[in-house]
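Note that this complex is displayed minus one protein chain, with the remaining chains in position.
Going in written order, the chains are labelled A, B and C, and every chain counts its residues from 1.
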Amino acid sequence: MSEPAAHSQVETSTPKELVREPLVLNNRPLGWITNQVAGIVEGDMPKWWNIAFGVSFLLMLMSFGYIGYLITTGVGVWGLNHPVAWGWAIVNFVFWIGIGHAGTLISAILFLLRQKWRTSVNRTAEAMTIFAVICAGIFPGIHVGRIWLAWWLFPLPNANAIWPQFRSPLLWDVFAVSTYFTVSLLFWYMGLIPDLATIRDRLRKNAGQCKTGLDKMINKLKQFLYGLFSMGWIGSNRHWRNYEKAYLLLAGLSTPLVLSVHSIVSFDFAVSQLPGWHTTIFPPYFVAGAVFSGFGMVLTLMIPMRTIFNLEEIITVRHLELMCKVIMATGTIVGYAYGMEFFIAWYGGNPYELYAFKNRAFGPYWWSYWIMISCNVISPQLFWFKWCRTSPWFIFVVSIFVNIGMWFERFVIVVTSLHRDYLPASWGYYSPTQVDILTFVGTFGLFMVLFLLFIRYLPSITIFEVKAVTPQADPHSVEGGADRVKGGDH
Amino acid sequence: MGDAENADWNEREFPEGAQELSDDFSRRDFLKLMGASAGLAGAGMLGVGCRRPEEHIVPFGSEQVAGQDYVHGVPMQFATAMPTRTGATPLLAVSNEGRPTKVEGNAKVAGRSATDSFAQASVLNLYDPDRARVYTKNDKAMPGGKASAIDQLKKISGKTAFLMPASTSPSRAALIGKIQEKMGENAAFYVHEAADFGVHARGAQAAFGEAVTPYWKLDQAEVILSLDCDFIGTEEGSARFAADFAKGRKVAKQNDGMNRLYSVEALLTQTGANADHRLRARATAIPAAAAFIAKALGKAISVPANALSEAQEKWLAGAAEDLKAHAGKSLVVAGYRQPESVHQLAHIINDALGNNGKTVTFHKTPANEFGSLADLASDLGKFDQVVNLGCNPVYDGGTDVDGKAITEKTTFRLTDYAEDESHSVKGVNAPRAHYLESWSDARTDDGTIVPVQPLIAPLFGAMTELEVLAVFAAGENTSPRTGHEVVQSTFTGDSWERYLHDGFLKDSGYEEATELTIANADVTVPPAQAEGLEAVFTLDYSVGDGSYANNGWCQEVPDPITKITWDNVLSVSRQTAQAAGLENGQLAKVKVGEDEVEGAVWVQPGQAEGTVGLTLGYGRAGKLRIANFKYEGQAEDIPVGGYNAYAVRGSSAVNVAQNVSVESTGKAYPLSSTQEHWSMEGRPIVREATLKEFRKDADFVDHMGLGAHARNEGPIYQHPYKERPRLASDMHQWGMSIDLSACTGCNACVIACQSENNIPIVGKDQVAKGREMHWLRIDRYYTGRDHDPRASAGFIKDEGQNGDDEQHTEEWIDDPQVVNQPMACQHCENAPCESVCPVNATVHDEEGLNVMVYNRCVGTRYCSNNCAWKVRRFNFFDYNKRPINDLYGSTAMLKPSILTDWITSREKSNRPEDEWDLVKLAKNPDVSVRMRGVMEKCTYCVQRIESTKIIKKAAAGMSDDVQVVDSDGLKTACQQVCAAEAISFGNLLEDGSEVNREKANPRNYETIDFLDNRTRTTYLAKLRNPNEQMPDAYKKPFSTKEYKAASGGHGDDAHGDHEEGSH
Amino acid sequence: MSNIFPKWTNRLPLILLVGGLVAGACVVAGVTYYFTPKYTRVGYEPIQPVAFSHEVHSGQMGIDCRYCHNDVDKSWFSNIPSAETCMKCHTQVLADDPRLAPIRESFEKNKPLPWVQIHKTPDYVYFNHAVHVNRGVSCVSCHGKVNEMDVVKHSKSLSMAFCLDCHRNPHENVRPQDEVFNLNWEPPAEWDSEREGKGLVDQMKIRSAESCSSCHR
Partner (left out) sequence: MSKSFAIMAEYETPAEIMDAAKKVHAAGYEKWDVHSPFPIHGMDDAMGLDNAKVGYFTFFGGLIGFTTGMTMQYFMNKFDYAIVVGGKPLFSGFFAFPVSYELTILLGAFGSLIGMFVLNRLPRHHHPLLANERFADVTDDKFYVVIECDDDHYDEQTTRNLLEGTNAVHIEMVEGTE
């Protein structure tokens, strides 16, 4: 990788270790960035895409089949019982919602923190958020006993003149998850508008090369669609001004939103009076866990994607390394939280709480607890070593462990606290059934179907933001043409 | 109300298109009007412009069809009785829309409204889809029903043997007398019961030389010694015994007295579980124990050598000492399993102590002059044919009796089921009438004559025993009398209507025999078998002798001791299991003599070493869909419906068998139990104390648990009742108190609740998965002497097919104490389930009830998770309308007919047609039948509260006398059926109400008090009354010591209370 | 190379916005009226097997409701009379009128007449006639002016909202007990529901609860 030709003046005197890696390697021109990213959308997909799409589609159909079977037969087809009335469905719900939070974090919080490196990963992360929330949204829907009356959860007037009950965290969930989905969608769509315009214009430019009538017709249709959704964007600076302000406001709103959504998801457990659930550490612990598993999933998706579509120069190793640091930070927070729960249970002197945590570690579900600990607390510590943080295949493996660990954390929280609580007479044992497992596997199919469609039809990297952070975009830098302006005043 | 049988109920067509029974021969002749709320209309929204399907209201054909004072929608009560082996349970049967749905005790006769669990379950037997419905002759249907059966009976001539179940019916005795006059030698009568309770009378006869029967008065006794006598559980008349025994257990003030129970037994029975001192002894060693006691009281009785261990003799000496100290105020009782000699010894001991006439009286009862099944089997050759009036010799006759030969010779049989073990293709098979649809009479255990009055015309035109005998007793050309005429003829009282209305004949009891003296005092007891295994046959707490095996409620109610449903087990003690290499939950082969049977092993705490407990009543053959319940995916090699203990039992006289061997087959057997964890883990859920401790510190309950430590500054916000007083009723606030000292754990309340509230059964595999639907469960914990729960394996890591496997291997379970706690919804004022329900489906009404609104529930199940007591039950499947042996398969995706049925008519079920029609009749129309996806729980019988309030308001008219108080007779179903009267329910705003008195008792406490849920159901702590002189004495109940050990030894008397009693 | 979108599309968003709001309002209004019992139940007037006229019997001849519905003050279910009650008069009156043939036939053969049900609460609702009728709530409150109906019509929606309104302020619908079966009774001029109505409610200690256990169990 050749040393970039010239740095902008401000950085020449800094020592070698502190020299920031450029965000786009090899000082690529703006046009190259557009071709590189928009080219994926225009060209026809490599063969593996069709295979991957087919497999995911089948998984999705399997999942919908099982959901149909569940709804026509009853919730009994799952492994639930008394006392464990929540099982895999709720674990999967929290797991998928947790994965979603990284997207909003990257696009909103890192935007507020002026972290420029976010530009090449934020759209994929936001797309991942929306698809994760879609997968998450399925579970609260299908896990209720009478799904055809689930519309009662919404505050709609009805002939019975009775309203939902707002003290219930499940109702907060309804508002939180639907708000989160809507705001993430708006945020994602707003980010897409300029890039849709880019594709629209490229289609308009090479409309001429289309030979056959069919290509022409497809090109016209694509132009219509991309044009429609780009809202007639013409890159006017007056529009950019409002756009940037709106983007800043949305980022400003999304940051407290993402913190509140997973806090409200944690209220589903923290508001109850079960030993092991009723702890005030849950909101921060869940948010840290969400960001932790979210970044895990971002890395799991990004690393193969950057190699397949050779975007290594835009999603550089520096990006991966920074994300590993975030994983290490949040992983340690989660590890701290596990320890703190044990300490508080012991210190509080409540025998029921103490038993709940001893039972987690040594009770019938000891194996799930120790998988959780090893995946969530031990594997991120490997990122202390520079080599681990910078070799993509290793990061990919650790990111898989992160998500396995986080799924088990939710499993431990939900099932171990339910299966043994206050009265020993009502203790029970829960084991999932085939319907539990395959519905969950199916939702990965749904996630991949949506993600593959996103890669296929939409630019997976925010072109204009990447351009904006390259030296060529800085009017004061040499690459930005500062030297060309005669007597340009600085 | 005139007798129901004559009223010609006109068959009604249900508006919802209820179908005729599928069999064309059956004739359904009862009233079924709109209003049986069979299904819950789930769909909320209507298509625009279209209306609900047209429905019809169908009045009666004419006014007198319904009977003078029949009002549709108002339940009516009729006095009747359920005949049992040695007497009858007087009942008030509730008839809803012409069909019996619930039975309660007739307080006028028995002095209490309580019954045992079998009476409660008997209602479901009336609607059993497997009942015989068709009269058949030589296995071909016989048109003409009862009339043609009577013609067949008339043709019977020659030497006839009558095989009859035991009964105390005066009418039957009268008919038998007439038949003996008419047929003389040609008629011989034999009585057969699977369990022989005649031993009590024979023992008394042997002791006093007169035909008398003992009548125990446990409430008069301060010290009771039970020699393998399970008077709370399997003895006949257990409801009365439990009621009298519990009177002595209730302690209100510190100086109240309390009785004391000693129990010597082989198996852990309910009586042993409630004993203050319990001695484990082999069943064959108990006669020696009786002899030892008699000798200790100065009687010249020889005790067989080395039958009792040295520790056992010390224990018995202590008990004898205590008996002597309470002469005249004590009682020794012997169980039905013990031989006659033990009963004789018991009477001798009672006589020596001067108890006779005080704690036990004797009634002059006619000696039993009928032969037994064994007699019939031996002189079968003499008879031309046998008339079987309801026995099942092939199943419960025993191995010594050739049941097959008897059925070969049977030309006429009254049969309960269409096809059971003794079904023979030859001869006439007539459906046998259930007691709720037959005319008869009986005598209770104190001899009072009670009528058995039908609530409904026989469902399948069934015949009663009296009608069959009436044919033989009829004169040459006179037509045989009907059951009603027979009973009316034997009635000797003054007013027939009053007899039927009150349900008993005043002072028609047995004559009491006074001044009885011991006729012969020298009794030799059989020798004990020291080594090897012995088998003890016992009746089952759930299905009795097998007659309730096809009853869904009985199969699914958890056994009070093992908490296992749907199966019987081979119970062995821990050491015996280790010695014989038996694994808990594995199939093992039991060999008694040369018969053998395979059953599941269950390591039972508190069982005597060297004994194997075999429970009768299971392993039924024949077309019995509940007894032989096969769930989806049940492996082929797993035996269905438990094992048949009768296959290794000689005859009904055999209760203990020697030379027994057991070896494991290694195959696992899926047992489904509702409570898999035994230890209370040192948690102050059931709080106990000894009487001495209670006298020292009355509020000992307040020093236990976290509640004792939590300062209660009161809530940070006002309860809505105070925030907006209009939301709280100023007339009624309901509460309940359960006295754990009085509760014996007999399960009657569980089945009464199931019958009252339309609770479905779910099947064996669903129970194993933890989905049983009982709203009320009885939690049974074992507590061990010097057992620190934190050290026991149960605490750390155990799971497995039978739940907690390792607890079967720990020593503390050998001599445990047992605590029972009825657990249902606590109706908290700060209910954790309400605040988490997102759709207002479970809310608090203004009278303090935690109301569960089934039609509003969408089934998120968070309420069940947030309930600390886990007393909420979820309809995981549609247990009412879909077949419980095909729950996973009966889905619209696999069977589209389900969807089309649902669209055409919401009432149509997907269960086999005959099953749905019948089971729907047993439902209580005042309680919604829940569909799948809906949560349900104990509602304090809100339907009874509402109907009592409505009756009072309707009667009040313009006046304001609308407050319901105790005198209005409002009782929840569990309170009503509890023999021990442990449950009291009532209006907290009525000062002086029974529930307020109970809650004022110092022993009153909330189970989990520190969560500030403020439960309306509170418990009275359990008191034990140990005798310090006894070798196994204890200063504190084991649970209190476990609580101290688990909470790090601190607590109010941390300064070490040393235990002086040796082990 | 012209624009993909014609010029008028620039005005489209405004049109869609306004149109959407208006259409939404119409749909909501339609659903709140047509989908609720106010429409699906009220006005339901099925043809009965016999053209019995309440107007003639109860309106003109003034027969008391309880003559036919005799169990209304004893049970939750207000019964429909059997043919025998009709024949108490119709053996003499209109003895051979063809319109009464089904009644006569039902009386002779004891075969009940399938009257078409009009007022029906769902299975999970436990409405009790006795407690209302005995405590100052008249038939007219729920069934409307039956004495003026030639053919019985479903006059009130009988939805949960309808019941709740009355349970929340019973004083507006309570009347003296002896006027309960007088369907033509109107509160006299000086009758003020706040005073007399509330008076009756306090005097009779009427606790018409809003909580679910009063109707659902």
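Some notes on this structure:
Assume a residue touches a chain if its C-beta (ideal position, glycine included) is under 8 Å from a C-beta of that chain, and two chains touch if they have at least 3 such contacts.
Values in this document were obtained by computation on a predicted structure and should not be read as measured data.
Taking every chain of the complex into account, the omitted one touches A, B, C. The hidden chain makes contact, of the residues A:67, A:130 or A:176, with A:176.
Considering the whole complex, the residue from A:134, A:231, A:281 or A:305 that touches the absent chain is A:231.
Annotation: of A:117, A:267, A:309 or A:383, A:267 touches the absent chain (contact as defined above). Check A:110, A:144, A:257 or A:435 against the missing chain and you find that the one touching it is A:257. Summarising the interface, subunit C meets the missing chain with residues 1-7, 9-10, 13, 164, 210-211.
Not every partner is drawn; the one left out touches subunit B at residues 715, 717-721, 723-724, 727-728, 828-837, 840, 843-846, 1014. By the touch rule set out above, subunit A reaches the unshown chain at residues 29-31, 34, 155, 161-167, 169, 171-172, 175-176, 179, 182-183, 186-187, 190, 194, 197-198, 200-202, 204-205, 227-228, 231-246, 249-250, 253-254, 256-257, 260, 264, 267, 463-465, 467-468, 472-476, 480-482, 484-485, 488.
FYI, only the chains that are shown with their structure count from here on.
Contacts between chains leave no pair untouched here, as each chain touches all the others. Rounded to whole angstrom, the centroid-to-centroid distance between subunit A and subunit B, based on C-alpha atoms, equals 57 Å. Computed from the mean C-alpha positions, the centre of subunit B lies at a distance of 46 Å from the centre of subunit C. Shown for subunit B are the residues that touch two or more other chains, namely 843, 856. Across the assembly, subunit A contributes 158, 162 as residues in contact with two or more other chains.
Across the complex, subunit A is touched by residues 1, 4-5, 32, 35-38, 157, 159-161, 164 of subunit C.
Those residues of subunit B lying in contact with subunit C across their complex are 10, 12-13, 15, 34-35, 37-41, 45-46, 48-52, 54-63, 65, 71-74, 727, 729, 731, 843-847, 849, 851, 853-856, 926-928, 939, 942-943, 945-946, 950, 953-960, 962. Of all residues in subunit C, only 30, 34-35, 40-41, 44, 46, 71, 73-77, 79-85, 106-107, 109-117, 120, 122-124, 126, 128, 130-131, 134-136, 176-177, 203-205, 207, 209, 211-214, 216-217 touch subunit B in the complex they form.
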